[in-house]
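Quick one: the structure is below, and I'll ask about it shortly.
A single protein chain has been omitted; all remaining protein chains appear in their positions.
Let's look at chain A:
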């Protein structure tokens, strides 16, 4: 089923603050098999000029999809989650995410288009601290296989 184009431009309410913890960063680094001490050891992170352990570049996927994710569940959009695969992903950083950050994400559906038999949907997530300092912007494009058939 084609996705509902009325959802393009729709923004979703800011997420509840996400608290970035050292434990979660360590768990994520272990899951991607990355032994870099800057993800685990506060002293190593400080030696590299960071206030605390830093998150790997792809870490914001952990929280950036939550606010957009709820939007994708809206039955009015017509998305069949069982047929979804990841199409594209981009992270633009103002500064690295580090432990102790409290981050708020605001998601916007920026594009819905057909590509062959598939439907493509892009969500932009603007990530700031609770004080409003910009941290990063993520762009997530998902593919609904066969959605346009």
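Basically, a contact is a pair of C-beta atoms (placed from the backbone, for glycine too) under 8 Å apart; a residue touches a chain by one contact, two chains touch by 3 or more; residues count from 1.
Everything below uses one rule, namely that contacts and distances are computed from a predicted model.
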Can you match the unshown chain of the complex to its UniProt protein name from these: "Acyl dehydratase", "Tryptophan synthase alpha chain", "Cytochrome c" or "Raffinose/stachyose/melibiose transport system permease protein"?
"Acyl dehydratase"
Identified contact with the non-displayed chain, of A:33, A:76, A:116 or A:132:
A:33
Tell me where the left-out chain touches chain A, residue by residue.
24, 27-28, 30-34, 36, 38-39, 47-50, 54-58, 61-62, 65-66, 81-93, 95-96, 139, 145
